[in-house]
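Okay, structure first, notes after.
Of the protein chains in this complex, one is absent; all others appear in place.
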Amino acid sequence: MQNKNTEITVGMFVVAGLIAIFVLAMKVSNFAEFNDKEGYQVVAEFENIGGLKVRSPITMAGVRVGRVTNIRLDPETFNAMVTLKLSSEYDGIPIDTAASIYTAGLLGEQYIALEAGAEDESLKDGDILDLTQPAIVLEQVIGQFLFSKAEGDE
Amino acid sequence: MIETIRSLGRWGLGSFERLGRGHLFLVKILMGIPELFLRFSLVIQQLYSVGVLSVFLIIIAGLFVGMVLGLQGYNTLVDFGAEESLGVMVSLSLVRELGPVVSALLFAGRAGSALTAEIGLMKSTEQLSGMEMMAVDPIRRIMAPRFIAGLISMPLLAAIFSAVGIYGGFLVGHGLLGVDDGAFWSQMQVKTDWYGDILNGVLKSVVFGVVITWIALFEGYDATPTSEGVGRATTRTVVHSAFAILGLDFILTALMFGG
Partner (left out) sequence: MPLIKIRDLHFYRGDRAIFEGVNIDIHRGKITAIMGPSGTGKTTLLRLIGGQLRPDKGTIEVDGQDVHKLSHRDLYELRKRMGMLFQSGALLTDLTVFENVAFPIREHTQLPESMVRDLVLIKLQAVGLRGAHDLMPNELSGGMARRVALARAMTLDPMMIMYDEPFTGQDPISMGTLVNLIHKMNDAMDLTSVIVSHDVAETSEIADHIYLLSAGKVIEQGSPVQLKRSTSQWVQQFMQGLPDGPVPFHYPGNTLEQDLLERKDAV
């Protein structure tokens, strides 16, 4: 009957739409990361975060290990408190690991790179990273360079 | 002069009355939705004429829009040495704006106008009246299934449009212009957010689906029951839907991505 064909094509249409949403989720967006809820969060205190944003990537030896989930200003120290969400897959990161903010390419986006420490104890949820290196702000670097140049000339 | 003011006043009152009737109509449709779960075959029938019959148009349009985005985006980005960001550009443009908006405009032209013409014709041939006298409420029997079908179809169509468009952009970017495919997809994944971008885009298209179907059904239901009246109602559906889509898109974008 006519009805059967209608039902089948409608079914195909709905499936195609859902596949499209699935593709958008898995292939186009960062849906996959959102799903590992078992990640753990640590806080890192930076003097200056430059252009770092929520959702900026966190890498270790160039491998993606997590992302920034929150950024706020500490009202007393006036430092930036950055919350990092690390994938539970990487649960053996030493507690004395250092965090630095780098830029991908000259004008690219900023990300946090972790440098493994040497302690046996591992980072756990709620820990604080003490060893941090602030973002390099291009204007400052250029300013310093010009300043030292001028000093050298004298 | 006084005559002008008077007719302006009459026009104003008429518009308000129509607006009121339109909202009442929507409320009645919404009240008819629960019983549709018992007769879902009615909705399936409409999913076919509203959704399935629009798929082909949506796929073709999505493919070409994506390919153009790839081409134009590349030409702009290459000047900054940022052609690796082509994926991000294509995906964000499609998922946030072009996917929901363009597919909604096409949907209004393809499915919305057909709905208005169908309902208007049913009205002018007394089919709606006839149904009422057979104790079958046309709002529940005819309008509600079409409304649900529009609401379900629109986000699916918009998702298909965006997905096909992104592949179109990839085809041009990678296949034709030689952008690295790893960079294309990985940058896209980093910068395209599931909640912020994709789900908001889907939400937009649900809103558009509701509004277009509502306008289309009401214009048909409220049409003057003559061939000319139905013709005018069909035109109005397309025009009003387009205004509603663009206006709502601005508001929704400001709410979702503005703050």
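Going in written order, the chains are labelled A and B, and every chain counts its residues from 1.
By our rule, contacts are C-beta pairs under 8 Å (C-beta built on N, C-alpha and C of every residue); 3 or more make two chains touch, one makes a residue touch a chain.
The model shown is predicted, which means the values in this text are computed figures rather than measured ones.
*Asks:* With touch defined as in the header, list the contact partners of the absent chain among those displayed.
*Replies:* Listed by label, the shown chains it touches are B.
*Asks:* Of the residues B:Gln72, B:Gln127 or B:Thr224, which one touches the chain left out of the display?
*Replies:* If we include the chain that is not displayed, B:Gln127 is the one touching it.
*Asks:* From the list B:Leu30, B:Val136, B:Leu176 or B:Ile251, pick the residue that touches the absent chain.
*Replies:* Of the listed residues, the one touching the omitted chain is B:Val136.
*Asks:* To test your reading of the contact rule: which positions on chain B touch the chain that is missing from view?
*Replies:* Listed in rising order, the touching residues are 121-122, 125-127, 129-137, 141.
Here, only the chains that are shown with their structure count from here on.
*Asks:* Within their complex, state which residues of chain B touch chain A.
*Replies:* So the residues of chain B touching chain A come out as 41, 44-45, 47-48, 51-52, 55, 80, 82, 91, 95, 152-153, 155-157, 159-160, 162-164, 166, 185, 188-190, 192-195, 197-198, 202.
*Asks:* If we count contacts the way the header does, which residues on chain A are in touch with chain B in the complex?
*Replies:* The contact residues of chain A facing chain B are 3, 6-7, 9-10, 12-14, 16-21, 23-25, 27-31, 34, 55, 57, 107.
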